[in-house]
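One structure, as structure tokens, below. Some questions next.
Omission of a single protein chain aside, the complex is shown with its protein chains in their original locations.
Going in written order, the chains are labelled A, B and C, and every chain counts its residues from 1.
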Amino acid sequence: MDPYPRPGTWRERLYIIIFHTYTPAGRLFDTLLLAVIMASLGVVMLDSIQAIHLRYGSWLYGLEWIFTGLFAIEYLLRVICAPRPRQYVTSFYGFIDLLAVLPAFIALLMPDAQYFLVIRVLRMMRVFRVLKLTPYLSQADFLMVALSSSRQKITVFLLAICTLVTMFGTFMYVIEGPANGFTSIPRSIYWAVVTLTTVGFGDMVPKTALGQTLAGMIMITGYSIIAVPTGIFTAELANAMRSATLQRDCPRCQKPTHEPDSSFCNRCGNPLFPPTEKSQPEESAH
Amino acid sequence: MDPYPRPGTWRERLYIIIFHTYTPAGRLFDTLLLAVIMASLGVVMLDSIQAIHLRYGSWLYGLEWIFTGLFAIEYLLRVICAPRPRQYVTSFYGFIDLLAVLPAFIALLMPDAQYFLVIRVLRMMRVFRVLKLTPYLSQADFLMVALSSSRQKITVFLLAICTLVTMFGTFMYVIEGPANGFTSIPRSIYWAVVTLTTVGFGDMVPKTALGQTLAGMIMITGYSIIAVPTGIFTAELANAMRSATLQRDCPRCQKPTHEPDSSFCNRCGNPLFPPTEKSQPEESAH
Amino acid sequence: MDPYPRPGTWRERLYIIIFHTYTPAGRLFDTLLLAVIMASLGVVMLDSIQAIHLRYGSWLYGLEWIFTGLFAIEYLLRVICAPRPRQYVTSFYGFIDLLAVLPAFIALLMPDAQYFLVIRVLRMMRVFRVLKLTPYLSQADFLMVALSSSRQKITVFLLAICTLVTMFGTFMYVIEGPANGFTSIPRSIYWAVVTLTTVGFGDMVPKTALGQTLAGMIMITGYSIIAVPTGIFTAELANAMRSATLQRDCPRCQKPTHEPDSSFCNRCGNPLFPPTEKSQPEESAH
Partner (left out) sequence: MDPYPRPGTWRERLYIIIFHTYTPAGRLFDTLLLAVIMASLGVVMLDSIQAIHLRYGSWLYGLEWIFTGLFAIEYLLRVICAPRPRQYVTSFYGFIDLLAVLPAFIALLMPDAQYFLVIRVLRMMRVFRVLKLTPYLSQADFLMVALSSSRQKITVFLLAICTLVTMFGTFMYVIEGPANGFTSIPRSIYWAVVTLTTVGFGDMVPKTALGQTLAGMIMITGYSIIAVPTGIFTAELANAMRSATLQRDCPRCQKPTHEPDSSFCNRCGNPLFPPTEKSQPEESAH
């Protein structure tokens, strides 16, 4: 699959360094990129603290320019050395990489626009791009399989949660009323979410006896039904991890995989390990 | 089971559209119904916000009439085209559908009655009626099997929770007393529920050293026993998911469950559906 | 085991009614007892509400006498009809039953003593005595098996929690100090319990940047390690539920139980279901 199996030109060598991790130079590049991403995130955060902004605002402003420059250079290098530049630019990762460059330019043109902060923080997603190449993420794949196979069940669960909080929120609005801080149904639903998820900020609390009784029921509901997504995900994950079938061709019909404890082929009924054959065992059950 | 296998008359065609989803028209009808339900919910919520009520109250009042009219028309159509109208009217869904119409009429006659809000929000349950017909809900059935088979265990668990909060609540009432906000045993029990379920509003907090020690024990109890409903549900769900196997006792060794496509028992090698017995195989793969 | 297999005298009939549930009269007795227990609990709770105490205090006082009288009569009847009265009086349940009578007498002699409240609420434990006889509790047995077999693991877990909260509490005391409400190490440990268990009252909160960083770590720790007791209990419960072995005497060595999917006896190596024997299957695998 590798478009440059034996790198010769500088473009090919650059491609290996920037897009792959398996060479020391590639690993160094990824580490540096990670450091720059984290540093640019740190600048965004420090700049949001009033005291630091007043004192070092211009320094951080300068740093932001430097990081943006680095990201721009990186983006250009990626476009230059990619085997099919157009394909890279229009790909998901190409978009993410461009996103790291653009917002700073826009934000510098219109420096008051707080909302560009969000895009600057989106740079953090590039961390996953870099880590994608490490062995850790094979584990994430595992989680993804379990999550995606329980997707439907989780959708049903979230729908049920939404219904519950709407119902409970309306009930509390009717019971407690604006006098006790439940000023509208949406605000009461917000309270119901806070309570059902066992967060419990305490900015709104029921004051009436009936409201406290209903609140108690909501809490016990929330406390108990947390079992549902946990159960769903655990069961799916256990399934994903248990994918251990017996790898052995049936001597008669050649069916290659069987349940882990099978003695007979469940398609043709032949013994999988006939007692007469004295041969060396060649297959192993994982 | 379908009462009109080959729809001819307009009543029959209407029945297919309103009660089923498998035709494009039926799917459209369900989507529209869902939109109207959500819109009527939105109106209830917006109307509860003081500022919006003062400004757009009469508009929302009008919209409520329109939605009620639509639900009334829908209810009449359902009664007209149902193969057995009386059976539909007295059924659970017939009741839910009627509920969507009545409250608005009553609420419009007595517009101050806040309590009709609750019934108006109950319309939300119709969402499940509509979604019932989508493939998603086969997943909900799955959850229901697991939930209903762990019903008894969950009842015991809830009973234990009730006993714990009553005990802890009384202890805290005695230890902290009205001076620290624990003004009565029911209120202290409410606090115990808030604490045991790890919600922790903070509207009542223990002030004495002994009270804080007991509170710490309640919290650790609540934090730990959340494992119980989770464990119960996970184990039941894993059971329910494992039952997607071929349920057929092997004629020789009685092994009850097999892989879905088995022809022979993988324990004893016997044919699961021996050719000599000439009956149809009653395999039931769930 | 039943000491009166064919009840004849009134004492024997009374024994059946009071100590057993399997006759209609016995079931009625248990239901009444449950109602009296709940009513006496209700009186304790209502009496703790200031407004009700001032208005109906003397009525509730009278009701307490009546309930105490009923419990006293019940206790006497139990002593009279028990086959071995001395054994009953010294048993655990005899003590619980006596506890239901004594506190009220003492509390009436010294009516200010708030602490007797606790003993009055302990009557609630009699609910379990009554329910013990219902099928529900066979499920609780199930839970008890799982809980007791994970007892050691849970002890280790609780020990780790105690160490964590002591460490974190001391760190926070040093970082935040009395100025921010962390007035002593025990109080800081209380805060650490509130935070680690994700209760989060909000009566004490970190104010310094370092304190908030450490608090964030405590929260993520608490949020994550909730997986530990849940995992322990789930795995144990799954074990307790899976006790499904193959019940089949080995034709050669007569070993009676095998792993669910065994084809051969793992003690003597003989096929459990030899192909030559054409007999009817007599055993079933549960």
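Going forward, a contact is a pair of C-beta atoms (placed from the backbone, for glycine too) under 8 Å apart; a residue touches a chain by one contact, two chains touch by 3 or more.
It should be emphasised that the depicted structure is a prediction, and the values quoted were computed from it without experimental measurement.
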- Message: Looking at the full complex, which residue from A:Leu32, A:Leu76, A:Val118 or A:Leu210 touches the chain that isn't shown here?
- Response: A:Val118
- Cross-chain touch to the chain not pictured, restricted to C:Ser91, C:Ser184 or C:Gln254, is C:Ser184
- Mind pulling the chain A residues that touch the left-out chain? 41, 44-45, 48-50, 114-115, 117-118, 121-122, 124-125, 127-128, 131, 135-137, 139-140, 142-143, 146-147, 154, 157-158, 161, 186-187, 189-190, 193-194, 196-203, 222, 226, 229-230, 232-234, 236-238, 241, 248, 261-263, 272-273, 275, 281, 283-285
- Please identify, in ascending order, the residues of chain B that touch the omitted chain? 198-202, 230, 234
- Message: Please output the residues of chain C touching the missing chain, sorted low to high.
- Response: 152-153, 155-157, 159, 163, 166-167, 170-171, 173-174, 177-178, 183-186, 189, 195, 198-202, 205, 209, 212-213, 215-216, 219-220, 222-224, 226-228, 230-232, 234-235, 238-239, 258-259, 261-271
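Keep in mind that, in the parts below, only the chains that are shown with their structure count from here on.
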- Message: Regarding the chain A and chain B pair, does the interface count as same (over half of residue numbers shared) or different (under half shared)?
- Response: different
- Starting from the mean Cα coordinates of chain A and chain B, work out the distance between those two points in Å. 29
- Whole-Å gap separating chain A and chain C, where each centre is the average of the chain's CA atoms: 40
- What positions in chain B touch 2 or more of the other chains? 157, 186, 189, 198-202, 222, 226, 230, 232, 234, 238, 266-270
